[in-house]
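Only a single protein chain was left out; the remaining protein chains are all shown in position.
And then chain A:
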Amino acid sequence: MASEEMEQLVRREYKQGFVTDIESDTVPPGLDESVIAFISQKKEEPQWMLEWRLEAYRRWLEMTPPSWAHLEYPPIDYQAISYYSAPKKPEDRPQSLDEVDPKLLETYEKLGIPLHERAALAGVAVDAVFDSVSVTTTFKEKLHEAGVIFCSISEAIREYPELVRQYLGTVVPQSDNYFAALNSAVFTDGSFVYVPEGVTCPMELSTYFRINAANTGQFERTLIVCDKKAQVSYLEGCTAPQRDENQLHAAVVELVALEDAYIKYSTVQNWYPGDEDGKGGIYNFVTKRGDCRGDRSRISWTQVETGSAITWKYPSCLLRGKESIGEFYSVAVTNGRQQADTGTKMIHIGENTRSTIVAKGIAAGRSDQAYRGLVKIGPRAKGARNYTQCDSLLIGDQCGAHTFPYQEIGNSSATVEHEATTSKIADDQLFYCRARGIDEEDAVSMIVNGFCKDVFQELPMEFAVEAEALLNVTLEGSVG
């Protein structure tokens, strides 16, 4: 492929860059115990929650940021970040869609997410997170009938404290890692889902995360609990406005699947990746972990990562129940000066547990991408089975693609397989398409989509469409 086409591809502009000016209720930058108390008070939290946050904060103070990832970025000044921002003062928070700030709705329109229409048409309940406060929730009634709880984590802490207290931090402990500890101390919102025993959630649940007010790190906390024989599919997608200063995003997602439960968690991430020099993009330091606590439970992570300046993300599964299943399907696309260090951990503890990892990385421009994964088979995980496939596609000669798979196997009845390849789009593949009258851009698009197919077919319908569109946007401008 001609190099100038690649150049063009590399220089694609972020299509969703804009800033919504909205009145914020923001604390001054900085972090100490009083800020945490302020957040807790704003959220009208019970005392135990405040203590839990403070405990996390004290642990965090003793920790150091991880340096093992294949990433380069200047040290983050945690005192320069404002830890609380709400779009409106809590007392006049909108009670329905009609009351929502029109500018916010406009933002969603620009993003191509007509909230109410889309929710109604697609049958998706949307818990829209705008900055840190949940603004509106739809389809609550319908979910209520089924007995499914779907609300913001703050509301859950107030309304269902026992449930939250029972599960919060049991998958990702407060001191799990540096960013998880920070999140535990200062998280301001996120979603809570509880699907009761035997219930299959009647619709796919979706949350759109947005980062808006300048200098506001976003610290979501999501907790999804699927009781025995329950099922839920959760969709998470994000975009963000163009911005000059780096924005820190340190979310924590915890999934708990009890006996025979099934949680499917899908992500399309398209945050601002920074400009050509990599300036201004989002730092995405996320801890996502699922706990297959019950026998025959199943947790499936699917992610399409195209945005962020830096991605540090390892959605993991703890396979504790017998015959439980963990899955990880990932497409990561990096361009410009983006850096991604992403992968998964599959910890096999129970007997006959199975896991599948399919990771596809596409690196272009001057980006750097790494797959980092761990498959651990414990001594009691008899008959455990893992299959890992991770492939990298390099576009252009300035990018890097790396693979760091760790395998720790302590059981002779386990079978673990890992395969990885790195290559570029083969000239003969391109030639084959061109010879059949397909122009170069479409050919590249077809080849890349084919490369990612194994992952896309795991995505829910609407997301699959969105993901393919996203890839095509990435490849736009490469027409010869």
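The rule is simple: contacts are C-beta pairs under 8 Å (C-beta built on N, C-alpha and C of every residue); 3 or more make two chains touch, one makes a residue touch a chain; residues count from 1.
What we mean here is this: contacts and distances are computed from a predicted model.
S.K.: What does the UniProt entry say the missing chain is called, choosing from "Fe-S cluster assembly protein SufD", "NADH-quinone oxidoreductase", "Response regulator transcription factor" or "Urea ABC transporter, permease protein UrtC"?
M.R.: Of "Fe-S cluster assembly protein SufD", "NADH-quinone oxidoreductase", "Response regulator transcription factor" or "Urea ABC transporter, permease protein UrtC", the absent chain's UniProt record names it "Fe-S cluster assembly protein SufD".
S.K.: Using the touch definition from the top, which of A:Glu33, A:Glu159 or A:Glu417 touches the missing chain?
M.R.: Answering carefully, the residue with contact to the hidden chain is A:Glu417.
S.K.: Give the residue, chosen from A:Glu62, A:Glu145, A:Asp397 or A:Asp428, that touches the chain omitted from the document.
M.R.: Residue touching the absent chain, from the options given: A:Asp397.
S.K.: Give me the chain A residues in contact with the hidden chain, please.
M.R.: Touching the chain left out of view, chain A contributes residues 68, 379, 392, 394-424.
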